[in-house]
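First comes the structure, then the notes that go with it.
Here the complex is missing one protein chain, while the rest keep their positions.
The letters A and B name the chains in turn, as written, and every chain counts its residues from 1.
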Amino acid sequence: MNPIKHARNWGSRALPKKDPNFGHPLDTSHGPILYVEDVSVSFDGFKALNNLNLYIDEGELRCIIGPNGAGKTTMMDVITGKTKPDAGSVYFGQQINLLELSEHQIARGGIGRKFQKPTVYEALSVYENLELATAGDKRFWSTLTRGLNGEQKDRISEVMETIGLTDSVRNDAGNLSHGQKQWLEIGMLLMQSPRVLLVDEPVAGMTGEETERTAELLTSLAGKHSVIVVEHDMAFVRSIAREVTVLHQGSVLAEGTMDKVQNDPKVIEVYLGE
Amino acid sequence: MLTQRLLTSDKGGMIVLAILALTCILVPILNLAVPESSPFHVSTFTVTLLGKFLCYALLALALDLIWGYAGILSLGHGAFFALGGYAMGMYLMRQIGDRGKYGDPLLPDFMVFLNWKDLPWYWQGFDMFWFTAIMIVLIPGILAWVFGWLAFRSRVTGVYFAIITQALTYALMLAFFRNEMGFGGNNGLTDFKDILGFSITADSTRIGLFLASGIALMLAYLACRYIVTSRAGRVIVSIRDAETRTRFSGYKVESYKLWLFVFSAVLAGIAGALYVPQVGIINPGEFSPLNSIELVVWVATGGRGTLYGAIVGAFSVNYGKTVFTSFYPEAWLFPLGLLFVLVTLVLPQGLVGLLGKIKKNRAGDNSDKQTTDKADTKEGA
């Protein structure tokens, strides 16, 4: 067990939490919004995550760096319900056990994820992409019989402005540039009104200008949302990071400000050794 | 608003629907009111043939809904068609009453032949049309629900799903071949006398069945249009193109697939129920995997993901089959097999896509070739 564990209300653990929207408000009274504790995942003997501990505070912007194979993507898979860990616990707020929920329940509950490779619906227009992501009743009958209400439509226009795609609203998403697709996907996350945003390599393959805009966008989101960014691009991380976590071989190697982390001899060894 | 959404936004569909409506008006007139000597007379044989094609088109529509839009390829859709057919067949058997060869007032001939004493419990109620009508919807629906729930929940997709559905229809075929099942075994259900009190061989009944098939097809088309143009329809397309993304957008992918699959199975069941009184027989051969896969080629030939393409495909392939088999009754598998290969290799968008391309080439506009090809390349992923 990790000695530097944040205090969490253990007594509430046994509550049933099957409701898609969790049925009760998110309890972040002890600070962190996301608790990842002692999580291990192995694929065929290879330990992708090894006793990983990670705590994300509400409204925080956290960057996660680490060499290839450090377990960054697997960590996101665990938080979003795609991979079930062999051991450990993942809590959303004080009471919601994410390991008991499936992907769509976690997504509806307020954890949004952007993939490494931009995945937008290329056959649909920008507007339809955002429409699909809109928070609301996402059950079959409701989407079959009802359209969006005014409030939801306003929200789409708002987000389109945030991501700067208002001009391309009727375009097919497939015809957007690479950077625009990345923004559209971030916009789709925002439509879900998430409490936590998991963003995997948002600036990979972007031009300098696009990278700058993305940095702006992400920093503007922090505060309202907790944002976790996984990125290789050190310059980008430096430009946005307040707190950085370094993963190595499936566990946390170092944590702290960018300067502190960069001067950590362990981190230097890992990166130079690569 | 709704008319715009269902009809005018889809030109090809509107044309097909108009032709269907016209056929439904003209054929009865040409059959009943025009004397046989006239060159405009449509024979009852043709009416029945067209009625059969309408049922096939309905079945193709059902498959296109799940294959074209959700990317779920079912190689066992013929099973739902056959189940609907058997439900109707049971009703028609019960209508024979004591006019069978053995004259038993309750038991169908084959049961008397097998020395059965009582009507099996699952044959109860099929003497009433309303009950049968409910069963035509319920039996394929429930089977699809159970099967789909199991398959989609464990995320069986793509080729796995295709193979398992094929195994499903294969297993049902084997089961229905058994005499002990109580569905007439090898011979199936046949020798029907009348439906709702009308003689099944009468011209007017044939026209009635033809009309019912045509109307069912048009209604089903509109219902499918309603689904695919709704928000749910866009979710379904999203599932086809990027399933994981959709899941992380908070949609319960399984339940979308499941409801669509159930609806599609129900349509197939209705098609089967309309088909049986027109051809006068239902036997386990309808469950044959080959039938289901032939159905796939109708949709592929017409152009999947367009709904009306499925109707076009069902009519053109079956017309081709009728013509071809009248010349070479044995060798139908050659052109059918060739059609499979050609459609997948050179015509991924089917006839509808081909027409669209020709039109665009004429207009000298190749710019959206990309978009038309997209849905197709996505499927494999």
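FYI, a residue touches a chain if its C-beta (ideal position, glycine included) is under 8 Å from a C-beta of that chain, and two chains touch if they have at least 3 such contacts.
Definition applied: contacts and distances are computed from a predicted model.
A chain of this complex does not appear here, and its UniProt-recorded name among "Sodium:solute symporter family protein", "Twin-arginine translocation pathway signal", "Chemotaxis protein methyltransferase" or "Urea ABC transporter permease subunit UrtB" is "Urea ABC transporter permease subunit UrtB".
If you put the hidden chain back, the residue from B:K101, B:R155 or B:K359 that touches it is B:R155. In the complete assembly, the contact with the undisplayed chain comes from B:A300, out of B:L143, B:A220, B:V276 or B:A300.
Against the chain not shown here, subunit B presents residues 73, 147, 150-151, 153-156, 158-160, 162-164, 166-168, 170-172, 174-175, 177-178, 289, 293, 296-297, 300, 330-331, 333-334, 336-341, 343-345, 348, 376-377, 379-381.
Methods note: only the chains that are shown with their structure count from here on.
Put simply, subunit B touches subunit A in their complex at residues 227, 230-232, 234-235, 237-238, 241-242, 244-253, 255-256, 259, 370-371, 374-375, 378.
Contact residues of subunit A toward subunit B in the complex are 80, 82, 102-104, 107-108, 112-113, 115, 119-124, 128, 131-133, 135, 138-140, 143-148, 172, 174, 188, 192.
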